[in-house]
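Sharing a structure, written as structure tokens. Questions coming.
Missing here: one protein chain of the complex. Every other protein chain is in place.
Now for chain A:
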Amino acid sequence: NPHLKSEQSEFAAAGGPESPRSSPKREAGVGAKKLTVSQVTQTTVVAKETVNYCKETQTMNLEPERDVLTYDESEREGEGVNAAEALAELQRMPHVQELVAAGAAADGAAPVAAEPEKPRELSDEERQQILLSESFVRFFDKTARVMERALAEDVDIFIDYSGGSGDTELGETAKQQVKQQRVFYDDRWSRNRCVTALDWSPHFPELCLAAYNANEDAPQEPDGVVCVWNVKFRKDSPEFVFHCQSPVTSACFAKFHRNLIVGGTYSGQVVLWDNRTPRRTPVQRSPLSSTAHTQPVLSVCVLGSENAHNLVSASSDGRLCTWSLDMLSQPQETLDLQRQNRPVPATCLDFAPSDANHFVVGSEDYSMYTGCRHGAKAGIMDALDGHQGPVSAVATHRATGPVDLGHIVLSASFDWTVRLWSLRDLGTVHVFEETSDYVMDLCWSPVNPALFCAADALGRLDFWQLNLDTEQAAARAQCDAAVNRCRFSDSGLLLGAGDHLGRLTVFELADSLASPRQEEWKLLGRTLHELKQATAELAAAEQDPPGVGPIR
């Protein structure tokens, strides 16, 4: 704070001449010369005042007098605004009073003591002005965040017997496979809104975002909200809150930009938020035109590499648009997915992990399609039938390891089943029939190749470990409300589940469940082979092939 520093140094400097000044005054002789010296300092103070004029608008009149007061109380009736000075004066009050009695030179204690009151009463309008000023808003935004984290964290460190360990919950997860770590819920922004999208940040593993639907009970609040939550700290409020006018149906962190969040909305707009600016509305929006999307955007993701990446969005009328993140005014490419000359009513989309070209899309007409974006036959390539209900989620295999399992795809549907497909022979490998309600979402673990999680409308989260048991879920967790979205964090140890009441529950997985063992990949290959054979035998027995295409 340059003001305080310079003032105090000057005060210290003035304090030097001040005391010898007062004693010579008593001696009545040398005082006059010293007075001229002090006048010189006064002019320097005046120069400083002009600097303050430029900065302040209303408190201009007070400040110069305050500055004058600290250096040369003899000149004017001081109004000390500087609290530090005031306090110094207060503490030295008896001495100053003596000076006042001795000569008219140094006054300022009593008026100084009175003065700190005045500016504070005066500045009510100023206060409002300051509260609305941009620099203040920026300061408060950042500082309040830090302060809330600090507030939420403390208490633990001074308890002697606990040894200062922050997280005491980690010790308990050994007993349980899946433990609910915490629930993120904001009263203002997530009440009564369904969680429509979940994503974990690739840059900061503790950040996750949740996109929310509209709140029917509060029509004046913005329809689409995206909150970024922080798992590392205990504070209960979101790190960032963004909103837009239309309900957000999908969202993701921009993989190669640490500050951008992409969202797809119900109206077909693709919006971009930036957390560097203090505004909560999107910084970029795609147009609402027929060249872009006109139906709800059900998936947005950033594909490619650091230097050559694109944003791909898909809407429920089967349109796939490729955008550049710098320019959302028009898509770079548009691809309409059609099957038998009718658009595909898509519900979900997923890309193969290392392949920006091939994707799998699930649709409402009970089947899944594979497609590719570029090439001679851009569009839908093959169809995978088998489900008896609209497909709600598709997931291509995520974990990378010695064996390439990119051809393994999971699909969840409203027919209460989860199916495991192999894209090599376009057939079902296995059908999981454990659930007893619509399966809303599923997600592969990014570290364990045999682990995936399925969430259903009863709020149940089933963790399947294919190498342990294919008939029964290895672990199970329960949420209070129907889970709409579930996502593993990039470490594979946390799972976020968003439900239709606006709550985001974070579950912690035991290490034994989440981390792969040495032979996990080999075992998985064998398991898949066994499953395939079993399905084939079942099909032959029933003489009713469950999947299109040759199984054998």
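The working rule: contacts are C-beta pairs under 8 Å (C-beta built on N, C-alpha and C of every residue); 3 or more make two chains touch, one makes a residue touch a chain; residues count from 1.
As a working rule, contacts and distances are computed from a predicted model.
Missing chain, UniProt name from the options "Roadblock/LAMTOR2 domain-containing protein", "Trafficking protein particle complex subunit BET3", "Integrator complex subunit 9" or "Proteasome subunit beta": "Roadblock/LAMTOR2 domain-containing protein". Screening A:151, A:218, A:288 or A:534 against the full complex identifies A:151 as the residue touching the chain left out. Touch with the chain that is not drawn comes from one residue among A:131, A:218 or A:327, which is A:131. Along chain A, the points of touch with the absent chain fall at residues 1, 3-5, 59, 81-84, 86-87, 116-117, 119-120, 123, 127, 130-131, 135-137, 139-141, 143-144, 146-148, 150-152, 154-155, 158-159, 168, 188, 237.
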